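Notes follow the structure.
A single protein chain has been removed from this complex, and every other one stays in its place.
The letters A, B and C name the chains in turn, as written, and every chain counts its residues from 1.
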Amino acid sequence: VKEAVLGDLCNDLIAKGINGLTPLGSTGEFPYLNQGQRDRIVEVTVEAAGNRVPVIPGVSAAAVAGAITQAKTYQLMGATGILLTLDVYFPLSELQIEAYFRGVADAIELPIIIYTNPTFQKFSLSIDLIERLSKHPNIVALKDASTNTGRLLSVLNRCGDRLDVFAASSHIPLSVMMIGGKGWLAGPACIIPSQSVELYRLCVAGEWSKAKDLQCRLWEVNEIFERYSLAACIKAALEEQGYPVGDPVFPLAPLGGDERSRIREVLNDVATLGPKEPSFRARGRLLSASGE
Amino acid sequence: VKEAVLGDLCNDLIAKGINGLTPLGSTGEFPYLNQGQRDRIVEVTVEAAGNRVPVIPGVSAAAVAGAITQAKTYQLMGATGILLTLDVYFPLSELQIEAYFRGVADAIELPIIIYTNPTFQKFSLSIDLIERLSKHPNIVALKDASTNTGRLLSVLNRCGDRLDVFAASSHIPLSVMMIGGKGWLAGPACIIPSQSVELYRLCVAGEWSKAKDLQCRLWEVNEIFERYSLAACIKAALEEQGYPVGDPVFPLAPLGGDERSRIREVLNDVATLGPKEPSFRARGRLLSASGE
Amino acid sequence: VKEAVLGDLCNDLIAKGINGLTPLGSTGEFPYLNQGQRDRIVEVTVEAAGNRVPVIPGVSAAAVAGAITQAKTYQLMGATGILLTLDVYFPLSELQIEAYFRGVADAIELPIIIYTNPTFQKFSLSIDLIERLSKHPNIVALKDASTNTGRLLSVLNRCGDRLDVFAASSHIPLSVMMIGGKGWLAGPACIIPSQSVELYRLCVAGEWSKAKDLQCRLWEVNEIFERYSLAACIKAALEEQGYPVGDPVFPLAPLGGDERSRIREVLNDVATLGPKEPSFRARGRLLSASGE
Partner (left out) sequence: VKEAVLGDLCNDLIAKGINGLTPLGSTGEFPYLNQGQRDRIVEVTVEAAGNRVPVIPGVSAAAVAGAITQAKTYQLMGATGILLTLDVYFPLSELQIEAYFRGVADAIELPIIIYTNPTFQKFSLSIDLIERLSKHPNIVALKDASTNTGRLLSVLNRCGDRLDVFAASSHIPLSVMMIGGKGWLAGPACIIPSQSVELYRLCVAGEWSKAKDLQCRLWEVNEIFERYSLAACIKAALEEQGYPVGDPVFPLAPLGGDERSRIREVLNDVATLGPKEPSFRARGRLLSASGE
């Protein structure tokens, strides 16, 4: 764990207007780190944030007991909330999945954003189950990494008054904002923070036509996230911007020359799309997330 | 095939402002009909349309030769274009899939809307392949029935100047319109034509805030399409509105009492959401589609 | 349809000891043929068989009515039974799948072999459903094209006294015979008929050690069937052996030079593994199947 680099990155993201930080989110390499490394990442992030923005670390486990231990550790370190997901090995019934999320929510005091990613994970949450979970006082938001934006409209129609909905990089942020989403927690915000903040500002202001133009140009950043291995992509993009984050954990492979060229090209394309000055800061809402 | 009922339905849809008809689209029962029945459906639809709106029948085959035969038959009957898809039994390589669409496009004179539905069909089209196909002069549009709206933004960024993009019922029409889509070809338009036309009008006019409010309320119609068997759902909804279309083809099962009650409830919820008078007609663009 | 070639092939297969013929089985190109072509293939096969071996054509449809029409047509032509499967477009419930097979079985007089292929088809049959169907007097056998041989042992334990079980090319014939299977209906039998008949003889005789040695050497034939497109593979292998069957239907692609070399190599490897003289003929049981 490169602590100085991580601290610098957090500082810069906050300076550019990012509204929150989610270390150990799914953009990074959390499955490849041991618990000691994970703990240290959260500590460094909390320290760098210095109460300027919320810090919402990712918590993932197979057993309820393991998730509670992680959450309590992060709470003691000063985390503002957790982004909670589930490791499935043996298939679980919907009742068992519900018992996991409810079991963790009952045991901790931090607010919880539930995270579901049907592409990388072996479980999904039905809309009925999301609605039931939304009634738990500690479960306050959903981050959805499916590609199905219609699903989010169903969630918002059913329990949008109780549950904030955030997009992952597989959704078009503009589309999610327009139907009532609250923001996005996604890798691209980590490498194009100014532009992400500007898009967010336009959506919140209801300037849909301008937001559409910016969104269409920024979308190629999400496309490279989908095309390349996530961890390799974000590490290469950060290196391009001067953060010496190194290679991904073996056996993950670093990107090759052509792929790095494409990333450089994309970063150049969108370099001028941010606001003149990064002064805007939304209040009370998470906008995005850095990984590690 | 209930010809009189089909003719009445087409007439009513046109009267309510629908901008096109796609008999043998995927909302209906085309896989269950023999070629004679399919031909008759297209004949009846063309006759009912009476040149007031385009008629774009669905064409689906495993072999190129079969698709060409269907397309030429429908052209002689007066079809305006075709909605072309592919039956896959043995898995096909991307080259073979391209050869199919290109082979049909080379052989016929009608404009082609390519239809891709990864949920029900055993093939998908990569964005690279869509881009290559968009350069064929006879291939003018794409109807996408994935749930992945971000995929459509990638298509629009890459070849939106050559290819019109239409949503199926698995996308949020509002989201697709906002990123540059041209309309939707989808089952709901067949059972709530006035409301669909109104939503379309608001989107074309850039009245995004009003469009959003209407979209959120209409979305439950798409939800019942996803929850219930498509053919059974549309037949039940049409029966509720006075079209005696009968039961789906055996072994498809008609909806039960609870499901019909839910459909009735949804139709009631949205009944008053249409425009005061169904006068609007968009020019030059397909809006939606009837099945059978 | 190359009628003379098909007739010659059927004759030669019978001369080499094959115990049955299944035109329009899944090894061939039935999804690419229209009904007229299918009818003619069955006619030619029945005529070539001349009552020497059973002829069991494949029947496949989405609607019950269509399957019954096909079955009755083939019965009039002299078919001995049918190999029945189901085309699924919209997903069907288990009850609807059962209604399809039961609906066809109730309406026809021929014995039925149910065919299930989870790799290429969008339905599967649970063991509970197979057990229920096995009680229908017209349903006499199962051809399973999964790769899961343990599933066949479960079927045999549950209803092996009422239902004959046949392997497709995805199972090891030796393994299926050893647990109580009755034979195999599979593409390889069409291109290595003598060797297939010899393997069958060894299994029926309980000469397991010899059967094992032969099976291990013949398995590479099944491997090419899995690796290459089925229809292309069988057409190339037949061409190698002097049957001018031509290329697969467009957009299916013929095999390339390397693939043909591999097929030639495999045919050479196993060329000498048949019996000295092709005199054995099992009684009352299907052994294998030719496609087209």
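Structural remarks
Here is the rule we use: a residue touches a chain if its C-beta (ideal position, glycine included) is under 8 Å from a C-beta of that chain, and two chains touch if they have at least 3 such contacts.
Just so it is clear, the model here is predicted, and its values are computed rather than measured.
Under the touch definition stated at the start, the shown chains contacted by the missing one in the entire complex are A, C. When the omitted chain is restored, the residue from A:A4, A:L76 or A:L95 that touches it is A:L95.
Which of C:S93, C:T147 or C:N268 touches the hidden chain is settled by the complete complex: it is C:T147.
Contact with the chain that does not appear here is found for just one residue of A:A15, A:A65 or A:A205, A:A65. In the full complex, chain A touches the omitted chain through residues 31-34, 62-66, 87, 89-93, 95-97, 99-100, 103, 120, 122, 229-231, 249-253.
The chain not shown here touches chain C at positions 146-151, 153-154, 156-157, 170-172, 174-175, 178-180, 206, 208-209, 212, 215-216, 219-220, 222-223.
The rule is simple: only the chains that are shown with their structure count from here on.
The geometric centre of chain A is 35 Å away from that of chain B, both derived from CA atoms. Residue positions of chain B in touch with at least two other chains are not found.
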